[in-house]
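Only a single protein chain was left out; the remaining protein chains are all shown in position.
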């Protein structure tokens, strides 16, 4: 329950930068998610906060105190591990009590707090079980209780859901988020799962190659991605590559797109599948309307993906909602796509900021 | 490349039926997917076809020949395992050649076919590598080449994608499907992943508790689920429980829904999230329109889930497409939902056929 | 009920038969020595003239056996403790750091297990004699000289079995403890040691019995007056063969078997050995 500040945090292994100039400011009570592909530096960053990785440069402060040089056991953080990391030789209650014991609480106080924490995760009745006697979801809840019981300044979650099956993941996701909000605790979670990141966080940090690429709310990242990388990583996008001619983006296949802002040189346009309107006849109005041929219909229940070829070198994916009844477009059908106003980014560098 | 017929196939372990009366007819060249939760009998069924599990009753015929009592090595099936099961002490080429050696082909013919099969999966250049030197996706492609090289009558796939990461999964999915169509081979795949099942198959078989619950195309299963179980398992559904009164379904919370067909007794209505229309004002027309309060907005990029409470005991999920711009409903907002005509099933048994 | 195909059943019986045979192979000599230990007569002839438990009494009452038993036990316990003190940090180092030649070191730690005992005993003897000549200290034949030799027998068992336990130990548990506020020593005491206890206990058990039962190394290192139990038995047998040695043997086997089974129940040795 404290503000967490990272200041130009860098971790170098020889020539390799695991994290480079990571600066973040997490206000009290915020749920921040670090999102990125594997090897992007998100876990290194989290482990620097917990104290298991010593930064090469930069500083970390929790609640205004510089903790950069403190060993893990002198920082008041609660870490939830991907593999739960429950002590197998201790009961659930003993696991949860461990952090309190280390803080030398009295037996009575410890017992009371352990009971409270287990009730919080609805496992009060299993206090005397051993971890191996519990399901994965229950173990993860115990790990959560163990990390919360001593009131850490910051809760750290390292891919906490990736060992759970799909159904359970959804359940524990909601539970963690609700608990975090109820307790008003500052939390930082690491994940590579977009859906998890989008549904749980107050704010998201997209990382790649050890660097922070964009920080913002779900909506900010989705609606105004800062770079081609973010547009491709948060939500789905189809990309059209082209060059600017006469104020329009002209692709190799000959499509000419109106762009919202004047751009120049080689550029990439990013199109969100659900923002593309599909019609059998040319629509009365709309920007960037092109005819095309349906190449693949991917029926996914509530949603249907249409892969539409607009030119010999340009294919985009349009997503339509399955409203039942009516006929669906079939492979080979001729359709018209209204692409709307695409986001445009320089083509050379996937991390360059867009226009 | 042959028709596969299962006839009242049953496997019993003591009192437990791992599979019960499974009858399926897979025509030549069809891609059939067995879909169901873990323990539903789909893997047992596949292993009976491969010959690793001996049926307690029933029969299996491949290409018109009864193979029920043949050992695995005398059935001409190609099985792709979840964990690849490549022989670690053999090179890629030796792995692929194994099935041909067992069939006593000449060295020259073996070498030629191995080359052809590896080219088919675009791994011709890695023939001399060992499996441990390859990525998961490459290993799975080798396993596929190994299972296809001797032209099996039926290709069997046991959760072939579940050890791959999300991005690779999509890629290999498309590759397997394209190969199967190109070779015109009969294929049976087992999976618990809905999206995989929907995008790859010609027809789907939904199983639970060892029994076949419904067989059909994606569209048939999604549009006309046979039971409450299928409605919940294929695609997402919100369920409203109620009782029939005056020709309407009345829930405990007091909602009264028009149902498409006359039903009686305790029933469950299943609602697809994308078929529910959301509006701020009461819509001019529509069946089953109810006011409600937004309880949770789950922003998932292209899609937004609204959890809307319609009565003290009834919550439904409506899915709206994120069209950008415009204001999104927020938690606490009052909205109107047009539920449309729900599918209705008897409430007592999740596997009972609907109306 | 499904019936297994005939050939599959045949294979199953053949394999089970082989397991039974291996078991019998080991059991039969033990059965015979047990049989001999309850012979009534003194001369081990066949068939026996009757049965009696009197040789057990004779074995226990034999002063030389008794004092040798105490010597063996003392040497074994002390050597095991020293072996553990050396082995625990050594195993941790081998597990955690990529030591210079780490693989070779951990293989060479196996040497005392597979170098012939007589060679090992002779090497120790030479070492101790040369050290005694060089330093003038009374090493050869002393209690601590024997213990020093037996530590060599204990180390391979303790190091290897603790290493096996460490290989299955998830080090994120240590991070979890540190995150919860435990410093390095507390983490070791409260988390690491309990997790590798099966390896520690199994290592000590095997180390102790290999010291206790050792003949070759002891032969070179004991002084004339001071004998370990295996040497006492050997000397007794040179003089006469009667069922009292069988009784002493059976008692040793029984104690070791019980120790093995009890320990296994407590820490699942079979997972690390």
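Letters are used for the chains, namely A, B and C, taken in the order the chains are written, and counting of residues starts over at 1 for each.
Definition applied: contacts are C-beta pairs under 8 Å (C-beta built on N, C-alpha and C of every residue); 3 or more make two chains touch, one makes a residue touch a chain.
As the structure is a prediction and not an experimental result, all values here were calculated from the model.
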| item | value |
| --- | --- |
| Positions on chain C where the hidden chain makes contact | 7, 11-12, 14-19, 21-23, 25-30, 32-33, 35-36, 44-46, 86-90, 92-94, 96-97, 99, 103-120, 122-124, 126-127, 129-130, 133-134, 151-152, 155-156, 159-160, 184, 205-206, 209-210, 212-216, 219, 229-230, 233-234, 237, 245-246, 249, 252-253, 256-257, 260-261, 264, 269-270, 273 |
| Those residues of chain B which, in the complete complex, touch the missing chain | 50-52, 71-73, 77-79, 81, 83, 85-89, 98-99, 102-103, 146-147, 150 |
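The rule is short, and it goes like this: only the chains that are shown with their structure count from here on.
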| item | value |
| --- | --- |
| From chain B, the most remote chain by mean C-alpha position | C |
| Distance between the centres, which are taken as Cα means, of chain B and chain A, whole angstrom | 27 |
| Distance between chain centroids, defined by C-alpha means - chain A, chain C (Å) | 55 |
| Overlap residues in chain C, where contacts from two or more other chains coincide | none |
| Chain A, residues touching no fewer than two other chains | none |
